[in-house]
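Once you've had a glance at the structure underneath, I'll fire off some questions.
Missing here: one protein chain of the complex. Every other protein chain is in place.
We just call them A, B and C in the order they show up, numbering each chain from 1.
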Amino acid sequence: MLDRVLFDLFAGLAILSAILVVTRRNVIHSAIFLITALLATAGIFLQLHAEFLFIVQIILYVGGIMVLFIFVIMLVNLDVALHQMQFRRQWWVGLLLAIALGAETVAAIYIGRLSLPGPNSAPPATALEPNTELVGRALFTGYMLPFEIASVLLLVAMIGAVVMAKRRT
Amino acid sequence: MANDSEEKQPAATPPGEKPEAPAHPASPPAAAAGATPPAKPAAPVAAVPPKPAAPAGPKPAPLDNELTKRYKSKFGDAILETWTDRNQAILVVARQKLAQIARFSLKDEEFDYLADLTAVDWPRREKRFDVVLNLYSMKKNQRLRLKVHVTPEEAVPSVTAVWSTANWLEREVYDMFGIIFEGHPDLKRLLLPEEWQGYPLRKDYDILTQDTAWVRENLGIESGQ
Amino acid sequence: MMHLLQTSLEALKPFLLPLIFAVTIVAVLPLIAGYIVLMERKVMAHMQVRLGPMRVGPHGLLQPIADAVKLLLKEDIIPESADRLVFWLAPLLTVTTAMLAMAALPFGPGFQIADLNIGLLFVVGISSMGIFGIVLGGWASNSHYSLLGALRSAAQLVSYETAGGMAIVGALLFAGTLSLRNIVEMQENLGVWFIFAAPVGFFIYLVASIAETNRAPFDMPEAESELVAGYMTEYSGFRWALYFLAEYTNVVVVASIATTLFLGGWLRPFPHTHALDFLDEFPAALMLGLAVYSLYRAPKQPVLIQKLVMVLVAGMFAAFAVILLAPMVATHVAGATSIAMMVASWKPALLGGFWFLLKIFLYIYLFMWLRFTFPRYRFDQLMRLGWQFLIPISIVNVMAIGLGLALHRVWGWPRGLALITTTLITLLIAAALAHTGEKKEGSEAMVGEFWGSGRDA
Partner (left out) sequence: MADPRIPAPANVETTVLGADEIILNMGPQHPSTHGVLRVKLRLDGEKVVGSECVIGYLHRGVEKIAEHRTYTQFAPYVDRMDYVAAVSNGLGYCEAVEKLLGAEAPPRARVVRTILTELQRIASHLFWLGTHALDIGALTPLFYCLREREEILKIFEHYCGARLTTHAFRIGGLQYETYDGFERDVVQFCEPFDKRVDDYEALLTSNRIWLARTKGIGVLSAKDAIDYGASGPVIRGSGVKWDIRKAMPYAAYSDYEFEIPTGENGDTFDRYMVRLEEMRQSRKICLQAVAKIPAGPIMARIGKVLKPPPGEVYHAIEAPKGELGYYIVSDGTTQPYRVRIRPPSLINLEAFDKMVRGHLIADVVAIIGTLDIVLGEVDR
């Protein structure tokens, strides 16, 4: 019963802050609400006993990406830019895209409605065994190759960033 | 004058010219007291002879040594007078030639260090201000003082190009006396606020006066003691 | 109705014990932070040939309470042009993340809020969120100095977290698990503290933790002489106290991570060698010594009230001594009664707690020692040290330990020999890197460009 309450809390929080992200005028406020949304999803991961995903979500998204978001916001001082240009004219493009996406998600849920668990079924009772080791073992045995490719790709991206930064100063 | 003798003066006080023992009372050359003082500041004008209670120190005496000869040969009449006062050499030079004389002192006479640049206000004199440059040569360990007599309207050529230290010193002289230094990169007041009226170190600027307008406007107090 | 209450109580049962631990920690933490501040001021004073706070209570012992009351009563100014929501949120964020990180820390074998199997990752992840509080605080106070301070501290934290994280990985290779409790048990089983297994990792983590908690010689963000107080400039009163509390909680968190990971958590030094069993009595002896010392000092206090407080302090220390001695003597004193057995069973928990707190105390003392002897790094030197020296060395350290373990497990080298060789390799590479760092600087004449390369002799 407690899980149910927690789930509703996290889900509601995620949706609410997602809405606030797009509606806030102040950039920093929307960034903060984006962080709350990410934390709420991390909470849901935790509820599913996927601790590794929970902590990776926090370290990666909240601790890493959002820090750079806020860094950029402060450096570029977006507030000034915000007041100058408003894309009033292209609102209908946004509306069309929103409708298309909405239709798509509704269709997906409708088609897969049979496999979804019922409204009052409990979350999977058997807690996953400590999945950090599982993820680790899988990464370095089954998915060795994609792991290496991904790391090389990251390395290239980092070097690219450094080269670009070097040339600018 | 034990410690002074080590102080290597230019040409170590020319022989024979040694100021006689200070016993006899110093002639009262009080320039300020003289009514219409002749050009030479130390011209003996019959003012009230100071009571010889204090041991009368050495009095300024004309100076003539190789240094003054070299200057005179180079600049001729631009070197108006040469004095020695208390064992220190003083050259009174013409205002127009100051820049060249300064460069000459730096390049040839190796007075590479401008110790001080200041001014003295003699209100009763026609050329009212003395601009005083105290030079020092590191190599020759000698001091030399250049003086220029200037009226308030005349502009003194700036020596900032010769010694960079003159920049603020000239700004301070302008701030305190109102003497203009032409060719100075950024002549404005050094110590007082920019909008201040009046030049404090002039003799006619009484010690109690203040730029009451500036004080009332900026500090909001009714100035005056 | 009763049924609903019953089920909800049943549902809450597993959360009861951790809840109690959590409440005690959150209640005790401000007190601990206050007394760390007092300790810092006293240690600083004694290092600088002066006495430090002596007026409030005997030897300034009641100073933290006075400080706390002062901060509560101070006016809490919010700058007019500040962004109110973010201004209110920022200190809250730093304090919550700092306290949240305490959740996974094992203060004793029994005393741990939650033994997560991702314990270490959780603590590191949560404390990395502390940056938001500082950065948002600096931005919200909308003043030039705070923004500069906030930007600097963000850059500093990001770069030193990487170095700290890699240093931790070095020790993790030995532990094999992320759960902090298991790490300490592993150190007990292997019989060696990880500081001896991965010494380079420990020192890198030491440096990284100093930088991570913004303490001198890396306290650029609130360098008094230039940026006045960095991101904390506009804060005052209780809000400022929150930042202060967060900083000292972070210090405690960082100290406890280092203790758990490198200094054998709640383990007594040489837990297995029975020759050193007298160490079990050491905690009680220490407390007794402190009690006697404060009794000896009591009459010397100038004011009567201070005499009383000093006697009180002596009593407290004596009580601690009795508590710490109880498990050892319970069986002798009360025979085999149930109470005695229960008290005896508390032995590991009590002694473990003591050793853990003692190690944290020594680690924090090291922080202070460094703070009062070293001047401050300039910001670009600080960043260069982080990126060009600490991070490469920590990566090399991880690789070297991996090599050492491989040598031991695969090629059968004796464990000691393998580790010593790998540590030597790391040190050699570190020396080479430091040398090239200096040579490069020596050649550049002018101090570098924006993130310039100031001299690092």
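In the analysis below, a contact is a pair of C-beta atoms (placed from the backbone, for glycine too) under 8 Å apart; a residue touches a chain by one contact, two chains touch by 3 or more.
Values in this document were obtained by computation on a predicted structure and should not be read as measured data.
Peer 1: Which shown chains does the hidden chain touch?
Peer 2: Every shown chain touched by the left-out chain: B, C.
Peer 1: Tell me which of B:80, B:99, B:115 or B:215 is the one touching the absent chain.
Peer 2: B:115
Peer 1: Using the touch definition from the top, which of C:47, C:349, C:366 or C:395 touches the missing chain?
Peer 2: C:47
Peer 1: In the full complex, which residues of subunit C touch the absent chain?
Peer 2: Looking at subunit C, the ones touching the missing chain are residues 44, 47-50, 144, 148, 216-217, 219-220, 223-228, 371-381, 446-447, 449-450, 452, 454-457.
Peer 1: In the complete complex, which positions of subunit B touch the hidden chain?
Peer 2: 1-4, 6-8, 22, 26, 28-33, 42, 47, 50-51, 53-60, 85-86, 88, 90, 112-116, 118, 120-121, 132, 134, 138, 141, 143, 145, 155, 163-165, 167-169, 176, 180, 185-193, 195, 200-201, 203, 207
Keep this in mind: only the chains that are shown with their structure count from here on.
Peer 1: If you average the CA atoms of subunit A and of subunit B, how many Å lie between those two points?
Peer 2: The separation of the two C-alpha centroids amounts to 78 Å.
Peer 1: Need the CA-centroid distance for the pair subunit B / subunit C, whole Å please.
Peer 2: For subunit B versus subunit C, the centre distance works out to 67 Å.
Peer 1: Could you work out how far the Cα centre of subunit A sits from that of subunit C, in whole Å?
Peer 2: 31
Peer 1: Report the residues of subunit A in contact with subunit C in the complex, numbered from low to high.
Peer 2: 1-2, 26, 28-29, 32, 35, 51-52, 54-55, 58-59, 62-63, 66-67, 70-71, 74-75, 130, 132, 169
Peer 1: Once bound in the complex, which stretches of subunit C touch subunit A?
Peer 2: That would be residues 7-8, 11-12, 83, 85-86, 89, 116-118, 121-122, 124-126, 128-129, 131-132, 135-136, 138-140, 147, 150-151, 154, 158, 178, 449-451 of subunit C.
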